[in-house]
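Note that one protein chain is taken out, while the other chains of the complex remain in position.
What follows is chain A.
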């Protein structure tokens, strides 16, 4: 029996207040019974972006975790003291030895030559003692003990080298090479050097010998460029960072003039860690771009879904649901679907470190340490949620205002225009939160800010470009071609594909064009321009007594412009009496204070330099030590004329006053120094000479002949062929750009997904149009032409914008940040336009082909 009395006491009094989220969730789940149809692009875009961010950060954390957990092995000890151009003195050695077990090593760059002198190669020499390695193990093939590997036998010391060097020299294990004045027998192939990551970047393959062997080679001479390192396995394991810090302080206090670089295992490979961090943050931004591009897909999918739900929304309202309740029901659905995408993305991202393991093993000789990194994945999930919210709120806001009256009038439910202010403000606030998260997550916030601002500008401008294209189409004069007229009509009619295609494809194309132009310009600089202006050779470690003979030999073998300068290594330890370790300087200028810098002295202004401020010292100047500083770096460090600089050279602190600033043309790769001192500063200090040779029309054969002759005559002089060094850099740039392009392609895939989604969403309207036009006499051919024109025009407009925006962005990076020359590269321009046209026309026509196949009758019945 039904109740006869009203079941609610007062009609206007709500029985329960608020939004009732549980009820909304119940309704949302019921509404989702229809499945996730129409959400493929939404899911794919979110999953892709989240996977990219989660994956990149997980891989970065796996590297950091490996560096952190294997600090001792990577550093080769708990603490390492490194000295440049000198061995530790007895007092320093005694103190280091008192700390625990010590392993001593020396490293330098030199030339290895075949025993018969027929071939030579640049090598990174590392000489080790019997205690090496204190942590980890040196892996060689065959595995041999220290004495067998490096000991003296039949007049030759032992050495190990990676197969790369053996291949380069064309020798095998058991054969001999000359190093300096010594003879070395290759006893095994070097497979793993446990502490390689903590060493400086190597331009050349390793040649590992013993300390005795290195001494016998005669390479350690006053003024030559070598480093000594003392790694310590502490007698008492350190009880925390404070113990290591106090040890470091003790070292500075006991030996203030030592000028050593002290590193602890807690920060075993700082440059690797910071590069990995920087690279991962850059890739995170690229991943975020993919997510934002995908956001357009999210917005399209949400709009299409809510459009299909408008009668349901109106029904809910007519049954007593408030507007906010309706929004909550659909917001919950969208978020549930987003969570499916995010979960898929996280699963992919979490697997990435496992997938990257093999590739990383080749790049970084760190024992792999892969696992799950919840923080990296959480960051990706937050980015995913914020992106979904930012892009879903506006369509949801529009859904809130679906009028229930539409149910009575049996009219369409299309709602365009802006939703209520609350939704616009909320969407903006979430977009700002997204941007802030991206910026604050980044170490280099300035670059992240530029990236975010550029992305926002590109987004807004693309919206305007979309509108502009539609406005132009609307006002275009009537053309004779029916197909073209239809195409132009399609571009501007309500619900046209133009805005979503322009925005989604435009963002992906802009990113791709930017990266391609940066990469192309860098390669052009390294591959084409630099070899033209750079010298052919650098010669390092020429002893004072060799310099004249050396010059004569060069003159005889390959005449050219030979420049010789004295060369020392020094570390800047104080600026105006303040310890540089405690100074906060602009990031661009940090490199000057980090590690050793080459320094020189000169009575006259060096070549490739122009005095911009101050006076050069007189030729016979003999007063207080003076220094000429590079103007750009001086500005970055906040230096002015009259400031003092203290450098530690050969274990002595020397203070000089800035007499002038020079503009240095670094990009010529000629001999350039940040600091040039007055000659009296280093009077009597032992030093070697550095020399460059520029022989403009030298052939590779002539260069090889000179290299061979110099290595034979001056075995301790290190010759670096600039072309070889540039090849190494080019290879590095190419590896980096491959990684960056791979990341950028994720954004392009997102673009393509959004594009295909937009085309699919538009296909219903297209079926309708096609059928009506066919009944009115249009042929398939004409329809295909009309659609092709439409896609072509939209693709072209997008490509032109993408290219222009990419040009501006890449110009900024290349010309303003990297300070290199920038040119527009025609191949990138053509490539971008072609890619855009292929994507729009091919994807568009694939969708259209289906449309054209539709029979007219079923469509007409439903009109």
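Before moving on, here are some points about what is shown:
Just so it is clear, a contact is a pair of C-beta atoms (placed from the backbone, for glycine too) under 8 Å apart; a residue touches a chain by one contact, two chains touch by 3 or more; residues count from 1.
In the analysis below, contacts and distances are computed from a predicted model.
A single chain of the complex does not appear, and UniProt lists its protein name as "ABC transporter ATP-binding protein", one of "Acyl-CoA synthetase", "Succinate dehydrogenase cytochrome b556 subunit", "ABC transporter ATP-binding protein" or "Manganese/zinc/iron transport system permease protein". Across the entire complex, the residue among A:119, A:163, A:267 or A:322 in touch with the chain not shown is A:322. In the complete complex, the residue from A:65, A:144, A:191 or A:312 that touches the missing chain is A:312. Of the candidate positions A:404, A:685, A:772 or A:837, contact with the hidden chain is made by A:404. Where chain A meets the missing chain, the touching residues are 2-8, 11-12, 14-16, 20, 23, 26-27, 30-34, 311-312, 314-325, 403-405, 407-410.
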